[in-house]
Structure formats: structure tokens, C-alpha cells
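Before any comments, here is the structure.
Note that one protein chain of the assembly has been removed; the remaining protein chains are unaltered in position.
Letters are used for the chains, namely A, B and C, taken in the order the chains are written, and counting of residues starts over at 1 for each.
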Amino acid sequence: MQRFLRPAGMVGALLALAGCAADAELDTLTPKGPDARTIDALSDPVFLVAGVVFIIIFGGTGYLWWRFRDDHSDEEYPEQVHGNFRLEILWTIIPTVILVVIGVFTIITLTDLNRYEDNAMALSVDGDTTTWEPEVVVVGQQWWWEYRYYFGGTEGLDLSDARHLPPADIVTANQLVIPVGQEIELKMSSRDVIHSHWIPALNGKRDVVPGRTTYWKLEAEEPGVYFGQCTEFCGLSHSRMRMQAVALSPADFQAWVDQQVQPAAEPTDPAAIAGMAIFESQCARCHVIDGVNDETKGADLIANAAPNLTHLMSRTTYAGGIFNLYEPDGSLDRTQLEAWLRNAPAEKPAYAEGRRGMPAMGLGETEIDDVVAYLETLGTRPSMDVIVATEVE
Amino acid sequence: MSSDAHAVHDGGTGLSNNKLLMWVFLGSECLLFGGLISAYLINRNRFGDGPAPGDIFDIPFTSVSSFVLLMSSLTMVLSLSALQRGDIRNNRIWLWTTALLGALFIGGQVYEFTTFLREGLGYTTSPFSSAFFTLTGFHGVHVSLGIVMLMSLLISSYRGTLRKENSETVEIVGLYWHFVDVVWIFIFTVIYLVPSPTT
Amino acid sequence: MSTDTPTTEATVAEAHDDEAHDHPTDAKYVRIAILLAVITAAEVATYFVDIGPALIPTLMVMMVVKFFYVAAWFMHLKFDSVVFTRFFVTGLILATAVYCIALTASEFWSKG
Partner (left out) sequence: MSEQTAELTVGGDAAQPLGVYSRPKGGGGWRDWITTVDHKKIGILYGGAALLFFFVGGFEALLIRLQLATPNGTVVGADLYNQIYTMHGVTMVFLVIMPMAAAFANYLLPLQIGARDVAFPRLNALSFWVFLAGGLFLNCAWLFGDAPDGGWFAYSPNTGVSFSPGHGMDFYAIGLQIAGIGSLISAMNLIVTVLNMRAPGMTLFKMPVFSWMILVVQFLLLFAVPVITVALFLLLFDRNFGSNFFNPEMGGDPLLWQHLFWIFGHPEVYILILPSFGIVSEVIPTFARKPIFGYEFMVFSGIAIGFMGWGVWAHHMFVSGIGPISVGAFTLSTMFIAVPTGVKILNWLATMWGGKIRLNAAMLFATGVVSMFTIGGLSGVTHSLSPADTQQTDTYYIVAHFHYVIFGGALLGFFAGFYFWWPKVFGHKLGETLGKWNFWTMIVGFNVTFGPMHILGLNGMSRRIDTYSPGFGFELWNMVATIGVFIIALGVLFFVLNVILSARRARGLPPEPPDPWDARSLEWFTPNPTPVHNFDEDIEVSSLDEFWHRKWTTDENGKVVRKATAAEVCQAGDAENVHLPSPSYWPIVMSAGMPLIGFGLMYNLWLCVPGAALVLMAIYAWVFEPPDDPDGPFGHGHDDHDDHGDAEAGDESASDEGAPQEEAASVE
């Protein structure tokens, strides 16, 4: 009995501790959006049922060990019981009934999750007021995420080929910026292999599959930052393909949109001007900066795209959400960015020679300084709250 | 197994091990061809810029070769029936005929493939073409293996070892042969006759 | 398998056994083959004659009939042990069911 209690106690203790991981940004058990909450409401009771069934079986095994152990107290041979029809029926029916009940709730939840609201919000885009049914086109690529906003709606647009998408109002990477309290519809695809888009606090995950469009949605109840991770194995840097959803109040969201729809400003500082020249000659073959090059020159990448850098500085993480762009005090994390420009594959594993991921650009140190100076002109720094909240290690 | 082991069989079905083995195998083959056929069906309208199935299939021609394969089943069963009567001569004749009809079918397939190739449908042209060639190719390999088996039967027949007593061997090869035919019956209807997408 | 299949070494036994069952005569086999030929001709005829929406059901029925005749008569399922039939039919049904479900999940029926 003693021996049996040991593992039992252990498992119990583990389960008890499960709920209280400190800053578990990816925790599935603390939903922060209605969809995640719906899921949680389904799974919590089922965990409980499973726990009870487990205790019955586990306790039963232990009890039988003890109760019917052969203690050599007599030489009786146990009675040879071959079965009991009624009992069999009983323990066929009881689990069936439990499962039918669970099944009904599951199907209800499933239907809920697949119902898409017709919500809409007013938005001013480049001075014109429009109604926007919040939706974002999500594109997965080895090993980062692209988010595209079409404020005119995606009706009538050909989204079937993720490598050649129609121009969007906003194109950003790795940080999905959304208005709070709105259900955001996601239209998702991939430019290379299958990835999976997952922001656990807001909703479950959904794969992005090259050659098709998959649909999903999410909604945040509170302004804040919600972490995510690509969860379908997608090759070398799968573990380094992360993202964040940044939920902003309607006003903040409007402000963000106002910035993002602007093309990049002309640099004035001489270093930045030099940096822009380097960008045009070296980087523009993969990256787009609105106002500098509207298209890549037949990007040297299998997937035909690299992150749009127009508003790089308005993001706080980069390269699949694994590096901070800013120090905790709000200044640029220059060291990391320079290292990235010096030799990206050393910072994040990639098959650059296989045209996947950013290659080492072979820039000299002054060139790097110039490029950084130019990059610093791209977009506005977000608020300190966002910088702090999105910090990654 | 030896004499002492024979009695052991009494708990069993009393069926021939070999024949049972072949049937078990054929059950398994259903899932193999099922998979290939499904892969074809899923891909049949994914012909991209290449030729579409509805444009390229030559139904009259395939009908003839299907008919040839169908009749080879008749000759196969006739060869078995001859051997079961102890009629070695007719057994051989029908085995030859079967193998020949099989070879004719394969010849037809080779012709069909080369025609398609000429018309621009290569193996790598589109998912449709890959799936088509894979499915019919697998079937063709099965027929060819069947021909090899028939030839083996003929060799042992000429060596005098294929006699009435071991007609089961012919029967088992026959099972395989008919199965391959039956698969073609399916393929012919579902892939060729059911109208296919056109460009 | 090559020159000779392992099965060639097979047996005397089944032959006797088989004779116990009434095997069809050659004439019967030929009659069935003629039937099969006729059905095939009918099948091919659908290619030339438009029979409208009945086409696919008709083709399927004819296919199944042919399938059945070959399996039952040429493969002797009709008079051989039912165990054989079971193996084959299990494989057949399983394959049909599983792949039909897979096609359904791939939206084959709606999208062709």
C-alpha cells in the first residue's frame, strides 16, 4: 500500500501544480479571449471526468492488489469465475453514456467555434472613412509570419497563390496587431510548407497549408500582448518561428493604421542615405519598403518573399519573433540587429544557401552602421508598454 | 510438415495453406489499389496547363484492350479446368493464350503511354498525369508479374511437373490473374468511362 | 515471382477436394465470358450514346455485375470455402469505406 501511494501522491502533486506556472505566456489554461474561453469551458469538465475515471481505475488496481494479495494464509484456490454478462453490459453502457454527454457538448462547442460573426468597425484609412469587417490575411513562411490587411475586404481578391498576393494596405511581420473586442477573421495560407498558427490565449491553432486557404478567427477581450508559436513542424527553425498578437484599443488601433499606411519617409541623415543605397542594391532583391521598391526583383527565395520592412521600427521583435528590437529602456538593441545583418544564419538557423532564410550579407562594419541608421528611420517606435510586454528572451 | 504435424491441422479450416495465403494477399491488395485509385480521383482535375483526362483518353482503344484482359480471364479459367480434367495439352494452350492476351494488354498500355507522351502528357506534367501513370503503371506491373507466373507454369508444364494433382498451383496463379482483371474492370469504368474533366 | 512461384510446389490435395464441388463446365465459363463481353459492350456504348443523369449509376451497376461474375465464377468464390470470400470481401469493403470517407473529407464529391 505504501508503495502504491508513492506514485499516486506524485501524480496528484503534479496535477495540482499544473495550474500555477508563473508567467506562462503560452498557457492554454488561462484563456483571454471568447474562443479560447469556449474551448476551456469544454475541456475543464472533461479533465475532471478523466481525473475521476483515472482515480477509479488506479485506486481500483491498488485496492485489488491489497485486498486479494496472496498472503498464503490458506491453501484455498480462488473460485473460477468466468464472467458476468450483466456487469459487461453495465460497463459498456456507463462509458457510452458519459461519452454521449461529452459528445453533445463537444459538437456544440465545435459549431460555436466555426460560426463567424458579421462584425464590422469604422476605420479611417488614409483619410477616407470605411467600414472594415476585421480580417487579416495570414501567410506562413519558413520561419516567420506575414500579416496582411486589406481594408477594402478580400472579396474578389485572388488569394489562392500565397506567393503572389495582391498588394495590401498594410503588410507586417510577426506581430499581428488587432483591435480589441472584435472578432478577427483569419484567412491563412503558406508560401512553402505547412505551418500552424497558434495564439493559445485567444484561440486554438489552425494549420496554414500551401495551395489552400484555411479559415480561423480570434478575439482579444483586453488590450495586451498574446504570445504564439508555429506548432506544425516546418523544418530547421520551426522552434524559432513565433509571433505575438498585439491587441490595441480602437483609438490606438486607428493610430497604428494611420502610421502603417504611410510609405517610408525619405531619409535625411547622411548615414541613413548611404544605408538606403545599400538597401536598394543589396536588400531590395528580397525585402520590400513601400516608397522605395514596390516589388522585389524576383526574390532569391523559394517562397518569393521576405518581411516587409517599411515599418520595421514599429514592431518590437523580429526574425520570427525571437529577437527584441528594443532594449528594455526603449533604445534600439543595436548589437543584436548588427549581428543579424552581419550573419543572419548564425543567429537563427536557416538554409540560406537553399534560398530559405536570410543569408549572410557580407557587409562591412560601416555598411552595417549605415544600414542600421537607415532601418531606424523606418516606422515609429511603439509605446513603452508594448515594448515591455512583448519582450522575449 | 511431417506426419506427426498433420493432425495438428485438425483445429483449422482444412483449407489449403497456399490458397488461403493468396486470398489473404488479395484482401490486402484491395487497399493498395484503393489507395492508388483514390490518389488518382483526388488529382484527376488537377491537370494544370497539361492535357486533361477527358481530352486525352482514347476510349475505343482502351475498350479493346480492356476486352482483351477480360477474355484472358476466360482463358485462364479454361486452362485450370483443362488441367483439372488432366488435359495437359489444352492446359498449355490456354496458358499460352492467357499469357499472350496479357502481353497484348501490356502492349496496348505501352502504346497508350507513348501516345500520351507524344501528346504532351509526361509523368511530371501535372498531378493528374503523375497519378494516372502511377495507377495504371502499378496495374501494368501486376499484369507483367502475372505473365511471369504464367510462364513459370508453362516451364514446369514442359518439364512435366505440372499435372492434374497440382492443379491448385494453376488455380492460385489464376486467382491472382483474375484479381488483376477485376481491378481493371474497376479502373476501366471509374477512370475511363465515367466522364472525366476536360479543359 | 520468378521462374517458378513457391506455389508451384503446391499440392495434390486441393484438387481432389475441388472435384467434390461441382465445378462449372467449360461451356458455362464461356457463357459467362459472353455475358461479360456483352456488358462491356454496353458500357462502352455509353460513351457514344448520351443517357443523361443515369450514366454514372448505370456504369456502376454494370461494373459491379462484372466484378461479381469474375469473382464468383472465375475465382470460384461461389463454390469455394466461404472463408476466402470473407477475406476478400473484408478487404474490399474496408478499402471502399475508408477511401470513400477520405474522398469525402477531401471534398471530392462536391468539387469533383
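Brief remarks on what is shown
The criterion applied here is as follows: a residue touches a chain if its C-beta (ideal position, glycine included) is under 8 Å from a C-beta of that chain, and two chains touch if they have at least 3 such contacts.
Note that the coordinates shown come from a computational prediction; the quantities given were computed from them, not determined experimentally.
Taking every chain of the complex into account, the omitted one touches A, B, C. When the omitted chain is restored, the residue from A:234, A:283 or A:389 that touches it is A:234.
Of B:36, B:121, B:175 or B:193, it is B:36 that touches the chain left out of the display. Even with one chain removed from view, chain A keeps its contact list with that chain: residues 3, 6-7, 10-11, 14, 17-18, 21-29, 36, 38-39, 42-43, 46-47, 50, 53-54, 57-58, 60-61, 64-65, 68-70, 76-84, 87-88, 91-92, 95-96, 99, 102-103, 106-107, 109-111, 113-114, 142, 192-194, 196, 198, 200, 203-207, 209-212, 214-215, 227, 229-240, 302, 322, 349, 354, 356, 392-393.
For chain B, the residues touching the chain absent from view are 1-21, 24-25, 27-29, 31-32, 35-36, 39, 42-43, 46, 48, 123-124, 126-127, 130-131, 133-134, 156, 159, 161-163, 165-166, 168. Annotation for chain C: contacts to the undisplayed chain at residues 1-6, 8-14, 16-17, 81-83, 86, 90-91, 94-95, 97-98, 101-102, 104-107.
Convention: only the chains that are shown with their structure count from here on.
Contacts between chains form some other arrangement here, matching none of path, ring, star or all-to-all. Contact of a single residue of chain A with at least two other chains is seen at no position.
Across the complex, chain B meets chain C through its residues 13, 15-16, 18-20, 22-24, 26-31, 33-35, 37-38, 41-42, 44-45, 59-60, 63, 66-67, 70-71, 73-74, 76-78, 81, 84, 145, 148-149, 152-153, 155-156, 161-162, 164-169, 171-175, 178-179, 181-182, 185-186, 188-190, 193-195, 197. Those residues of chain C that touch chain B in the complex are listed here as 1-5, 7-15, 18-19, 23, 25-26, 29-30, 32-33, 36-37, 40, 43-44, 46-47, 55-56, 59-60, 62-63, 66-67, 70-71, 73-76, 81, 83-84, 87-88, 90-92, 94-96, 98-99, 102-103, 106, 108, 112.
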